[in-house]
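All protein chains but one are shown at their positions in the complex.
Showing chain A:
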């Protein structure tokens, strides 16, 4: 792992050189390919160096963060074009990536916590620095304080665990089991907010609406997965407590998922719609994860990877039309089929991925999650059926409203999609559909 870390560290001085935007971007692609070759399908920790290492669980998420971060640079070309503090932007993203890689690959719970918290800061900078409206201040405060309010108790919980077990290593901690309610809530709540679970999800749509495209991509692509990753790690020594309390979280996230899907159906802001849809998806992930069945754990991991690619791609698409039309409103972003017919294909493909259509990884994830949740309790079938129906409904609403119908009459002139944008879409979509051919890398990590 250390080679990745050092690579990223030595990438930071390059960020300060002028006209190095694309170099940094290519370098990030390069490191993600290197990392791709480092895969050895070990179910135990491998690539161990310093305090870092990765097993299959962290491998996928590290790869996802490398990939998404390089796509972030590809997506926010406007920062480069208008020189909107591009050096600082590059530096910020490289540091964010560094912290994320460290988060996913650290083998001790405390180090995980440290970098988990740290990755919040560059995200905050991204929203405050490169956001559009003055409301971004509020969004930043929401982001920071929702997360910190619950993660500081988690720090106390972590130290409690350390005093009891004498070790912070994930692998060693699996041998312990804690039957202590307060500890359970301390450790879990931080991840539930980060996921985000319904009722504590309010920071997410706010942050998405105010963030620039790169901020939205990293939030939907990686930051939400931090919560799921943390849950997958800590649930192993909180199993008994989870059996006692998991019904609360599962029912909140199932009912909340349906409610959030209904909220999606009345959005007029493209980004807000995608943000709420990711809350709904994360609800299923959370519910499946907390059933603690084999299907559930594997499916939640698969859907996390899939959702990271798919919603990040949708945010890119929203940004593509935002850059042309200057608005994210559905009343203005309509009839885009006339405007950019080739981009409509990508809208279609990524929307169908979002509603878990067959060849995508989302489908695999959702099927196994449905399996696990139904096996947990058959009553949840009611909510699940609503959930999957509405997820198709709002994605269709998003697709048909933005692509079909009459073109907004205020548009004066237009430019079609650029090669960069098509490449961006392809690189989101391709892994999403190819990974199903190698789905044991996602489904058989346990």
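Here is the rule we use: contacts are C-beta pairs under 8 Å (C-beta built on N, C-alpha and C of every residue); 3 or more make two chains touch, one makes a residue touch a chain; residues count from 1.
Keep this in mind: contacts and distances are computed from a predicted model.
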Seminar exercise, completed: Its UniProt record identifies the chain omitted here, from "NADH-ubiquinone oxidoreductase chain 2", "Ras-related protein Rab", "Ubiquitin-like protease family profile domain-containing protein" or "Tetratricopeptide repeat protein 29", as "NADH-ubiquinone oxidoreductase chain 2"
Seminar exercise, completed: Of A:14, A:48, A:88 or A:330, the residue that touches the missing chain is A:88
For this session: For the chain that's not shown, point to the residue among A:149, A:172, A:243 or A:382 touching it.
Result: A:149
Exercise. Per the definition of touch given earlier, which of A:129, A:335 or A:359 contacts the omitted chain?
Worked result: A:129
Exercise. Which of these touches the unseen chain: A:42, A:137, A:248 or A:342?
Worked result: A:137
Exercise. Residues of chain A in contact with the chain that isn't shown?
Worked result: 50-51, 84-85, 87-88, 99, 114-115, 117-118, 120-121, 124-125, 128-130, 134, 136-137, 140-141, 144-145, 148-149, 152-153, 155-156, 159-160, 162-163
